[in-house]
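The other protein chains are all here in position, but one chain of the complex has been omitted.
The letters A and B name the chains in turn, as written, and every chain counts its residues from 1.
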Amino acid sequence: MDGLLHLINLCWGFMAVHEVVRSLFVAICALVFMLTIVLVVIWMERKVAADIQSRIGVIRTGGPFCFLLQSLADALKLLLKEDLRPTGADRWPFYIAPYLVFLPAFMAYLILPFSATWIPQNLKIGILFYSAISSVPVLGIVMAGWASNNKWSLFGGMRAAAQLISYELPLAMAILAIVLLHGTLETSAIVQDQWHHWWLMLITLPSFLIFLTAGLAEVSRTPFDLPEAESELVSGFNTEYSGMRFATFFLAEFSASFFISALAVTLFLGGWSLWGVDTWCAANIFHLDVSQWNVAIPATIPFLMKVCWFGIFMVKSFLVLWILMWIKWTLPRLRIDQVLNFGWKVLLPLGLLNLLVMSVVGLYMRPIEPKMAISLNAPVSLPTSDSHAILPATANFRLPAAAKSRIPHPPAAPSAHPSVRQPDGHGRQ
Amino acid sequence: MLRDFRLPEFDAPPVELPELEQAHDTTIVSMGPQHPSTHGVLRLMLKMDGETVIKLAPVIGYLHRGTEKLAEHRTYTMIIPYTDRLDYLSSMYMNMGYVLAVEKLLGIEPPPRARYLRTAVAELQRLASHLIWLGTFALDLGAATMFIYPFRERETILDLFERLCGARMTYNYFRFGGVMADCPPNWIQEVHAYLHEQEVRLKEYEAVLTKNPIFLARTQRVGYISGKDAIDYGLSGPSLRGSGVHFDVRKDDPYEAYGEVDFNVATDNAGDCYARYLVRLEEMRQSIRIVRQCLEKMEDGEVQTKLPRAIKPPVGEAYVRVEAPRGNFGVFVVSDGGPMPVRVRFRSPSFANLSALDHMCRGMKLADVIAILGSIDIVLGEVDR
Partner (left out) sequence: MDFKSFTTQFANLLTNVEERDGVWQLTTEPRKLHALLTELRALFAYPEDLTCVDEGEQLRVFYRLYDPASRQLAHVYVRLPHTGGHLTTASDLWRGYEWQEREVFDLFGIIFDGHPDLRRILTWDGFQGHPLLKDYQIDNEDSSWRIPEEDNDAIIDLLNR
């Protein structure tokens, strides 16, 4: 019995069960949030399109709720449809492809800082995580195009592969420029860096434009929506999909659209902050103690404040998304060779140039700390003193704490990093 | 020249592309009869090397209804509704072509008011047809909003036609010797109001498309056909005038009231999709001019000459051609003195325009095929009859 308890204790700690439970809870919350957002985004797309086309949009389902229930009705309809698979379609790629496209779109939400301390997983490699998983949908789309046993779907899949791969580089260049400027990959840290410095928006403007353009291409929105060009390919790679599988593609596309807007807001437009106006309001209207807010977000911030920040974040994201929709409903579509031409010969050189300029700017704004320099003798990223012989899989690797410094401010106290929980032994009790 | 900026001269792409013909990895793709962009039931068989078209073979006949055979078993007046259904997007013009041919056989002329009314109505029909073309062309290229705006204006024209003759699409309005009925009160004022709004809206469409770099990239140097080749294929209408050939039946061979109104013929030298687009936009502006002049010159009077109940043209044949929105629409009627014609032949412009599609699409990408098909503006009802 004693041995059993010891074994359970070992397993609990080893497998960090409570960490798993927490992560599961967070993941489910993020999924629910994402699906709700997607429904709202679909409704918004239809309304914006109708408005631009001088007509009224959604007018049928859900009257009292501003017809927001229309998207829910559409989702239910898709759920109830017959699930078809064409004869001759490659079974397993056909089944798996929608999920390969959907999962990265969902996982990306984990790194979005919705509010000051509200981030599903504050990964230290936040942006890098997104860059990495954003390559996976390409695989899904190509699988869908190939497995459909349909020449038109194949065309769509091939075009999508070429386009998505081509535009990953300029997107990464734009993101890298921001990372160099702020000196961190953590999304929450990037937002805090921009908090009281609205003028950063002016410096990052070229990166913002490159990011938006490459982002439009990455989520296959007009003018880059060739992979699903309806008038040419009868819906491209998802022609042969019906019912819930089609719904998965559809959800993934709209969720990616929202995500790109949210990411743009996070990286370039100050995220959940209002560039200092919020701290001023908190200080003068709500009479909160904002003295420590430059350095760390204390745990005593009222819930209402966090909700306000969340609201600001959502408003900004929807604003950027509205601009993307505006673009979609105005411009015609580019041909694939023009898309690739533009990506490689125009956007990539611009991205590189921008990266060069921003690295100089970043260097000027943040001189390299000696501790950040990599010593040739010492191993990189040593864990701190409370490391353990066996590192559980869920450990957060931590760089030496003093390596984090902000744009001209008194250097932060090493252990008071704002949005990470205090180290408590990696989830062990 | 219709445009105020020019691309530098470029060498016309060759029609025969031997290096492509030798390609090994070719696919034969069928843009089947049901497809969002083929403007009707048309099948295009494409031989492609990746995204490049090597050869293209259209397959038509899906909408063949045997109109010419039917016409041999109907009286002359009963054939008029059949003509509506040939090019159903410019029904008034189909009516006009046939009615003019039979009137030539009969040797009668409509009264002046009918002549001006017919011309005004025909030009309004040209506006409606070009609006559909603009909407679907933009939609094929991806600009979904530019699909809605022209259709909004077309709704006004259809409402005008409904007030005039009771139908929105297949009108059966023309009669031998005139038209079915005079226009209702206030109709002319409504037409003037519409024309005024259309002018404003045309500027709006231009603002969205004409100088848009994406639109230019998709339509310039795409679907080139030289003037000489266009004539050789028997192209007509904006497809021919976009290649620099000044052939417009309204000027070369005036009919109805076209000899008495002042208008320009739109041409452009580039021979690509963009040229055809510019030509049609200019035609719309000229149509507005023509309608205004016709309505001003129209005086009170009858709208149909008195004819016997049973129409029996004397023995003979007549060939009349009109400038339909899609091109040179010819009607050939052979009569043996009886109540039904011996032969009615409809020379449809879209039939000839479509035959040149292969020539225009060689070496182009798949996306360009859609753009080119949209720019030559065919209607399958007319191609197949």
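Here is the rule we go by: a residue touches a chain if its C-beta (ideal position, glycine included) is under 8 Å from a C-beta of that chain, and two chains touch if they have at least 3 such contacts.
Remember, it's a predicted structure, so these values are computed and weren't measured experimentally.
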item	value
Displayed chains contacting the withheld chain	B
Residue among B:172, B:219, B:328 or B:375 touching the omitted chain	B:328
Candidates B:108, B:167, B:231 or B:340 - the one touching the absent chain	B:231
Hidden partner interface residues of subunit B, rising order	28, 30, 45, 47, 54-55, 57, 59-61, 64, 66, 68-69, 228-229, 231-235, 245-247, 252-253, 319, 321, 328, 330, 332, 334, 342-343, 345, 347, 351-352, 354-356, 359, 384-385
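Note that only the chains that are shown with their structure count from here on.
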item	value
Rounded Å distance between subunit A and subunit B, as computed from the means of their C-alpha atoms	50
Contacting residues of subunit B [partner subunit A, same complex]	27, 29, 35-37, 51, 138-146, 148-149, 152, 208-209, 212, 214-215, 217-218, 365-368, 370
Subunit B contact footprint on subunit A (complex, rising order)	49, 52-55, 151-152, 155, 222-223, 225-226, 229-232, 234, 329-338
